[in-house]
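Dropping the structure in here first, questions after.
Removed: one protein chain of the complex. Kept in place: all other protein chains.
Naming follows writing order (A and B), and every chain is counted from residue 1.
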Amino acid sequence: MNTLITVLFLIFAAIILASAIMTVTVKNIVHAALWLISSFFGVGALYLLMEAEFLGVAQVLIYVGAVSILILFAIMLTRDLEGSQNRQLTPRWWIALIVPAALFSLLIVPTVMTHAWQLPPPPPAGQPPAISGAQQIGAAFMREYLLPFEVAAILLTVAMIGAIVVAFEERERRRRVLTLAEQVRLRQRQQQRQQPAPRPEPAATAVQPSEATGSET
Amino acid sequence: MPSITEAVPLPWVLTLAGALFCVGLFGALSRRNTVGILLGIELMLNAVNINLVAFWRYLEPNVVAGQTFALFVITVAAAEAAVGLAMIIAIYRARQTVNADEVDSLRG
Partner (left out) sequence: MTEIIIPPIDWRVAAQLSIIFGWASVLLVIALFVPRSRTRIIGYLAIVGVIVAAVAGIPLWGVNAETFSGMLRLDAYSLTLNWLFLASTAITIALSLDYLPRQGIERSEYYVLVLFATGGMMLLAQGADLIILFLGLELLSIVLYVLTGFAYPRIASEEAGMKYLLIGAFAGGFVVFGIALLYGATGSMNLRAIGETLARQALTPEERTYLLAGAALVVVGFGYKVAMAPFHMWAPDVYEGAPTPVTGLLSVGSKAAGFASLLRFLVEALAGEWQIWAPVLAALAIATLAVGNIGALTQQNVKRMLAYSSIGHAGYILFGVIAAGATDGVAGQRGVESVLLYLIAYTFTNLGAFGVLIALEQRGEAAWDMGDLAGLWNRRPWLAIAMAVCMLSLAGIPPTGGFWGKLYVFTAAWLAGMGWITVIGVIIAAVAAFYYLRIVAQMFMAEPAREAPLPMDRALRVGLTLATLGVLILGFIPTPAIDLVQRVVLGVRG
């Protein structure tokens, strides 16, 4: 049984690290985001292996379900078409390689390996170890972690206000983006007007915000 | 009762977390693309969470501190990602002198 867990751990570790390395090195940013999702899944599986079920589920729900999708949306909404040919790494990326490599090999590995961990004694045989689960976490949020819980709520509110303030700007100030339906209607109207209808120039749709705002509720 | 504490030594898990942190750090330092930098930062935060959960599981499994802190880290990461991606979109919009056609073609 223990060998199985060891093997599983090694598999998960390989998935996490390999996907992470792909995330930071692949050229195409969409692929990078997909590799990131794979890494997130690996971390979630590792949590389950460590018997932190609630965190494993939260990891999948929040990271895989929300953050990754948000990232993919942002990429899709902002990707310029020739972007995939651009260099994705800074020209002096090898300098950026030295810092983490040094941090890892000189600081993290020696300290982690030499530290004398005072592990608690294993529970007596036949008795399940006392592991705090979702119930204990929920109770803790109402008791000793009440303040951080409230602050986290405020933090999320602020992030929501902030994202709205940043992303939804006043429409009269910047030319607004038409929805697909409005654009189709606009094109139809233009085609009716100029009969042997050539395909309308993209600029033509953009310079008529007055018509577009008219159809807006 | 098999458990990970007997099967995998704690330093292994911590080394994994450290390696993930450094990979994320490299990503954040080396990418030119803003989204790419954010991806690196998310990896760093995940590494921290592995650390926290490992400490909880190996050192004091009956205390919730490590797990709750990991949950707060996830919360903060999500909030930061939301604001960051909103900003990326806003900057992109301002830069492109908003060509409605192009932006929309990706949506439909």
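General observations
Everything below uses one rule, namely that a residue touches a chain if its C-beta (ideal position, glycine included) is under 8 Å from a C-beta of that chain, and two chains touch if they have at least 3 such contacts.
What you see is a predicted model, and the numbers here were worked out from it, not measured in a lab.
Although one chain is not shown, part of chain A still touches it, namely residues 107-108, 110-111, 114-116, 135, 139, 142-148, 151-152, 154-155, 157-159, 161-162, 165-166, 169, 173. As for the chain not pictured, it touches chain B at residues 14, 21, 24-25, 28, 34, 37-38, 41, 44-45, 47-48, 51-52, 55, 59-60, 65-66, 68-69, 72-73, 76, 79-80, 83-84, 87-88, 90-91, 94-95.
Please note the rule applied: only the chains that are shown with their structure count from here on.
Mean C-alpha position of chain A lies 7 Å from that of chain B.
Chain A makes touch with chain B in their complex at residues 1-6, 9, 13, 16-17, 20-21, 23-24, 29, 32-33, 36, 39-40, 43, 46-47, 49-52, 54-55, 58-59, 62-63, 66-67, 70-71, 73-79, 86-90, 93, 96-97, 99-101, 103-104, 108-109, 112-113, 115, 117-120, 122-123, 125-132, 136-137, 140-141, 145, 148, 152, 155-156, 158-160, 162-164, 166-167, 169, 174-180, 183, 202, 205-206. Interface of chain B with chain A (complex): residues 1-8, 10-16, 18-27, 29-33, 35-36, 38-40, 42-43, 46, 49-50, 53-54, 56-64, 67-68, 70-72, 74-83, 85-90, 92-94, 97-104, 106-108.
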